[in-house]
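As you look at this complex, bear in mind that one protein chain is not there, while each of the others sits in place.
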């Protein structure tokens, strides 16, 4: 059972629900989102009595959820969620562009990329300090030094930071520097890492595993939510198939499917999905048109020299094209984009 | 080697190229498209001498093609091709909607579906008379009777007909009634069937096999082209993956990838890709935004009673939504849609 | 409902069952196997009355079948089937090796390959006269000339012939020359071809499609059986996955799964599954140990010059190793192999 608290519920209202559930021998999981708190209850729900809960102060909805994921389920959920990252909303009314280098390499490269990101209309900066790499002989990221560079670039540009964590021992450190924590595709079922980010108050960007079903992806989100953190943004980044012209196969259907099953925002990563610069803009367009709430894009001031995934990074000449595509299509889809961006572009 | 003839080349120009190639001991394959003819030559190209060919009357381009498919390759090809189906163009400047019932069941159902298709902005009518069905105990189609119903409905509505063939022995009969012949996903590598449609003058809609790579798909197109028929439209209809919420996984990247590799038009079938009515419009939007040249959509006047694939068929309430999506997004993508359709819709 | 006739039922017994079923408004499909006939009945089974059928002469079993395939289902089926190919049994007590060249190229190559096949212990000769090839620019087979070569080699070596058909128009011709007709992976859902072989009396080797589920494979077999021919041998030949070191991924589980679901024999093709000569013997061993009823193996007297799939063909030095593996493992699995073969090999 899921109890959705109203936006104006106060901590004592939440406490009262938890106390009642536990008194009935149930287990209660409080998950806090940007605008509202959701409480999942498992155990003898008959004995607990949903009717009693409906009358309690601060309780907005009480719903039985048949899906295996509860807190993140869309079943009986009144509205799609907005996740806010240091003031930048990701949700149903807006369209949010996250851009930046795959890996933080130097202060200059990162700052340059951040400025390019801004010209593309990005309002969040991505950049990896901890890089999970298939081979142990390739660049593994700068670690804390990379986080510091990101923080400096944020100070310079005003862009909040999204960065990946790969080890539960680094989560506190990363949460100290970053505005949003990313769980990469390879770690989508690294449950202790999910629990660690679930215990922070930072919003989480949860990439879909490369062979994860949508149900498994939502259950991974549930692992985070169950630990208290409902500020989760789902990110489709391509699944593994037999097709060889693209690095992965972007599962564009995952956008409307995840929207139908969950109240969480869903964004798309066309850079990692395709692995090819020439496909990023067409796939970005497709993602917006399919209803995505945002995009995350690799950009690099000098892709030929990138230490990681240069073949998919957009650079100067492509970025205006991306910005225009976002502006044109987001408008058709009825979504707001930042005014500063809109003003610089030609109308569709 | 591929020799692209200019649109105004006459039969004797083509004949002269073939004669020269054969005199040099090469094999020549003449493939006729809507606006131009392409001649593929294999053998001792050194001896043939491309220079000599370039000077011949009616020769527009002579290109070495490194891809394994030649006639359908985009390499050195001057422009994207337009395929015209009884006056309806499918190509880079337009956006073409094909709609209709999965299977022809009765004259009434087919006529009703055709009228719904027109209100959706469709300019071509799809409908199956020969249905390849996984189980031998389900409806297998009406055969020639179905073709006759389609022809009657064309007479009534003016919509040219697209219909599937599954047996080389039926190709002439189907070509007699229909305006465009469809090769279904299960028959993408039914090479004798490909050869049979390659020997007709009807345009061909070639669906991608459910586990075919894009290269195999283009080689299947080459099998058709090599027999003389270059009027081929590629159709992405979803590939088979592990994901279970959709019947197939729409490989949206296939649109820009096939456009990069081939000069043929590419359309998308969101109905068979997803198998779910609620996903058809979002995926149709994504397809347009990714650059597709058209869509093929299942519609049915009464999906609950459809003999085939009712769960994915759009009906009255969804069709206006589809028409609006096509109009809005085709405009953003710089593509013309039929004026009659455009006039009835609200501007984006 | 499925009615299994006893081995000694005569045509009038079968006729009586069909007459009764049709009189009750049902449709009856008579499918003739090597040792017994099975009749599938669909329609108003209540009205038909299974009890009445059980008492009829020649009726051995009457079973309701819940699987979507009926005639080939193992449900309530008394015993696994044996398919006999011109005197060579394929079934639960024996182990049958089919070997030969992927494509018939010349009389000499075919005869040489057939002799190699015999030394490997093969009792059936495979060889392709009609080759479905991904590219139209590669060798497509010799057609009828290839069938004649195979017939000559049979006369010389005594090995019955297995050969692929790809076009319903060629089925009668192929059935005239060959002892067993093969349906290739690409044609597993070429239903008109399935129907054509279902109307012959030749045993059929049905390869699994490269992205076919086991259920779809059995439904393809049902398409053949429903037209009257129950002499079907299933062949697992690898499915398409993301793994790149092998041409396909041999789905070894398909052997016990298909045995659990169907009464038909199941063999394995490790040559096409792997595409690599060095993997053929290990995979052949795995297939025998998993319970396969036989193997089909590509061999070639001179693989470096093969016109088709040379990289996977076994030749002189590998063949003794294969023969030994078959002998050792078939014995452990409690299966008979031809005595002549057994005598030449060292005991395990």
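Here the chain labels run A, B and C in written order, and each chain numbers its own residues starting at 1.
In this text, a residue touches a chain if its C-beta (ideal position, glycine included) is under 8 Å from a C-beta of that chain, and two chains touch if they have at least 3 such contacts.
Fair warning: this is a prediction, and the values are worked out from it, not measured in the lab.
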item	value
Among C:251, C:269, C:293 or C:309, the residue in touch with the chain that has been omitted	C:251
Option from A:132, A:228 or A:338 whose C-beta touches the chain left out	A:132
Identified contact with the non-displayed chain, of A:6, A:157, A:211 or A:320	A:211
Selected from A:53, A:142, A:166 or A:332 as touching the chain missing from the view	A:166
Residues of subunit A in contact with the chain not shown	42, 68-70, 132-137, 140, 166-169, 186-187, 189-193, 209-211, 216, 219, 222-223, 226, 240
Sites on subunit B contacted by the missing partner chain, in the whole complex	240-242
Hidden partner chain, residues of subunit C it touches	211, 213-215, 239, 241-246, 249-257, 260-261, 273-274, 278-279, 282-283, 285-291, 328-329, 331-332, 348
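Please note the rule applied: only the chains that are shown with their structure count from here on.
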item	value
Chains contacting each of subunit B and subunit C, listed by label	A
Chain whose Cα centroid lies at the greatest distance from that of subunit C	A
Numbers and ranges of subunit A residues touching at least 2 other chains	241-242
